[in-house]
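Apart from one protein chain that is not included, each protein chain of the complex appears where it belongs.
Residue numbering begins at 1 within each chain, and the chains themselves are lettered A and B in the order written.
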Amino acid sequence: MTARSFSRRHLLAGAGALSLAALPSGRARAAGALTVGFIYVGPKDDYGYNQAHAQAAKALKGMPGLEVIEEERVPETNAVEKTMESMINLDGATLLFPTSFGYYSPYLLTQAKKNPKIQFRHCGGLWTEKDPKNAGSYFGYIAQGQYLNGIVAAHASKSKKIGFVGAKPIPQVLNNINAFLLGAQSVEPSITCQVIFTGEWSLAVKEAEATNALIDGGADVITCHVDSPKVVVETASRRGAFVCGYHVDQSPLAPQKYLTGAEWNWLPIYEDFIAAMQAGKGPQNFVRGGLADGYVKMSPYGPGVSEVARKNADAVKAEMMKGGYAIIKGPLKDNTGKEILAAGTAYPEKAAELESTRYLVAGVKGSV
Amino acid sequence: MSDDLGLWSVLLAVIGGAIRVSTPFLFVSLGETITERSGRINLGLEGILVFGAMSAYGTAVLTNSPWAGVAVAALSGAAFGLLHGFVCRLPRVNDVAVGIALMLFGSGLAFFLGKPFIQPSAPPLPAIPLGFWSSLPQVRAALQVNVLFLAGAFLSLVLWWAFRNTKAGLIVRVVGDSADAARAMGYDVDRVRLYATATGGALAGIGGAYLSLSYPGSWNEGVSSGQGLMAVALVIFARWNPLACFGAALLFGGAGALGPALQSVGVSQGYYLYYAAPYVLTLALLIATSSPDRALAGAPGELSLSK
Partner (left out) sequence: MVAEAALSELSAAPARPSRGLQVRAWLARRSEAVAIPVAAAVTGFLLFGIFLAAQGKSPVQLAELVWRGGFGSAFALGNSLQRAAPLLFAALCVALPARLGLVVIGGEGAIVLGGLAAAAAAQPLAILPAPLAIPLMACAALLAGAVWIGAVGWLQAYRGVNATISSLLLSYIAIAIATHLIEGPLRDPTSLNKPSTLPVGEAFMLGPMPGLGVHWGLGCGVIACLVAYVLMDRTTLGFAARMAGGNVRAAQIQGLPVGRLIVGFTALGGAFAALAGFFEVAAVQGTANGTLAAGYGYTGILVAFLARQNPIAIVPVAFLLGGIEASSGLIQRRMQLPDATVLVLEGLLFLVVLASETLYGRFKLFSPHLWAAKRETAPTPTPSVTA
């Protein structure tokens, strides 16, 4: 036996004593207070999707009679069911916001059936009349923001090529790509948009490489749809390209090159849900809206936005604020030459067809 | 202004990507070469890389000096290396397993302590415009070479020379090839390995600093996608030769740039498979260059990996 192992023994003995201190204890909670639980798929300060929700959650925290609990980096596996159950059983949450798209089926549906007294509202627009009445969906028409991004981008672009870094070719991303280009083409019909998919929602090096490849291909305004746009914004601005933001305001990352950005504004939705709960009613099952409803907003214009661009974008924004704006309207062809919509037809913002977009409009370089 | 370069742009992107992406692979694989040459394997360099990225970024934010960040990353990397070296010198402790533990511990600690540094911006490391002679913006961008890349290239040359021609290099090699021989010559095997692992850790920390302060140049929890682990694989097919590490890192970085570049010229189907190209390439090269009779050319004799 050496002296070394002697001191180690002491450590071990001390550790044994500590484990006895772990005793369960109850938890008192103010009666009547409403507890809401937020569940995020990634870190809540990702400069992106999760942060947009977490910002709203933070803003709610001061409200009287309200307790906000949060859990981050919950995977889209049955772990999220346990998180929901734990928030319900151990924290007394009665309103849950599982914010990631993949939480809905089967996890949220299972828990909604199991806990009929608890309200579940899921971010993404998946709820239908067939689903439990204590579940529901909310979502924002952020493609409107990408359309405005496109207008500003077209004014700033000299090469008439703009670029989009997408995660996966799913309808939500495709709608954003289409809107970005259509916005740009409303200013300059010859403009094209190159898209590169990284294949993952968060993959820093690939996002940076994709941004570089877009700029090497001649694009001089970049935007993206990935969970955390920080890398895309910083890389693009370092390469001297202009950049439009997504999810939250990223202007502090590129003060000179940031034109504007499409941001979520979840706070009004959450406030409505909570107000309904506090009034003793069930919150709405299906809530969707765009700029007009205040669920989507634009970042303030950066220094690279010209006066003309500003006026143009503001005019379209005013149009959108009236509600029912249609970005996808005929005559419109996809980038393989197939007709999407005939002249005189349109998919206005509430159109269900937008949920199953499987095309990229003419002028987008890339494939679904 | 930017003419369509067509397929040339893919080649250019691969070259540019090789330069941009390879540096972390280079530093980690050089560090691992030193460690493995001494007869130990440290699989934990991934954790050290992530911690290095965080500590470099955090330091750069706080001090406004990216070089202070690199220094702190190197120091913290060395500390983790010492931890690995110290635990592994205990008899019967498996170095591969300790490496895996360190990977978990290093990344966990980096995520834990790195939360406050996700939002702020840090000053990046400087780059040298080696493409000034070209009028093509793509070429200029591709040859925007970071100082750390050049340092890494130089270091691989120095290490290659030092392993052959210096006493320290010789001692490390002897310890790695036969602990008994080294003991007979009067060297303290454990101490040499401790220092070699610490040096390896320091280099991996610098690789992390490149990730957060140069390219992609930001700190978040997804900044590394397994570069530290892959670099360990690169060491094996570089046959523990620092110069070959440089080549392997370039090759791997270039292969990683292939996927996005192909999409930008219109090859847009099956990109998941292109994204796997670096792994397929590495595996194919490993299979092609390994031999069934287990004696890997150039493998340190004491390495648990090659036993």
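Keep in mind that, in the parts below, a residue touches a chain if its C-beta (ideal position, glycine included) is under 8 Å from a C-beta of that chain, and two chains touch if they have at least 3 such contacts.
Worth saying up front: this structure is predicted, and the values here are computed from it rather than measured.
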>> Going by the contact rule already stated, which one of A:76, A:271 or A:293 would touch the omitted chain in the full complex?
In response: A:76
>> For the chain not shown, which residue from A:102, A:268 or A:323 touches it across the whole complex?
In response: A:102
>> In the complete complex, the non-displayed chain touches which residues of subunit B?
In response: 43, 47, 83, 87, 90-94, 96-98, 100-102, 104-112, 115, 221, 226, 229-230, 232-233, 236, 270, 272-273, 275-276, 279-280, 282-283, 286-287, 290-294, 296, 305-306
> Which subunit A residues touch the hidden chain?
Replying inline: 1, 5-6, 8-9, 11-16, 18-19, 21-25, 43, 69-79, 82-83, 85-87, 89-91, 101-102, 105-106, 124, 168-172, 199, 355-356
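One rule holds in what follows: only the chains that are shown with their structure count from here on.
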> Hey, how far is the Cα centre of subunit A from the one of subunit B, in Å?
Replying inline: 33
> How about subunit A: which of its residues touch subunit B in the complex?
Replying inline: 42-43, 45-47, 158-159, 194-199, 202-210, 212-218, 228, 230-231, 234-235, 238-239, 252-253, 365-367
> In the complex of these two chains, what residues of subunit B are touching subunit A?
Replying inline: 1-2, 4, 9, 12-13, 16-17, 20-21, 111, 115, 118-119, 121, 124, 138, 141-142, 211, 215-218, 220-225, 227, 256-257, 259-261, 263-266, 268-269, 271-272, 275
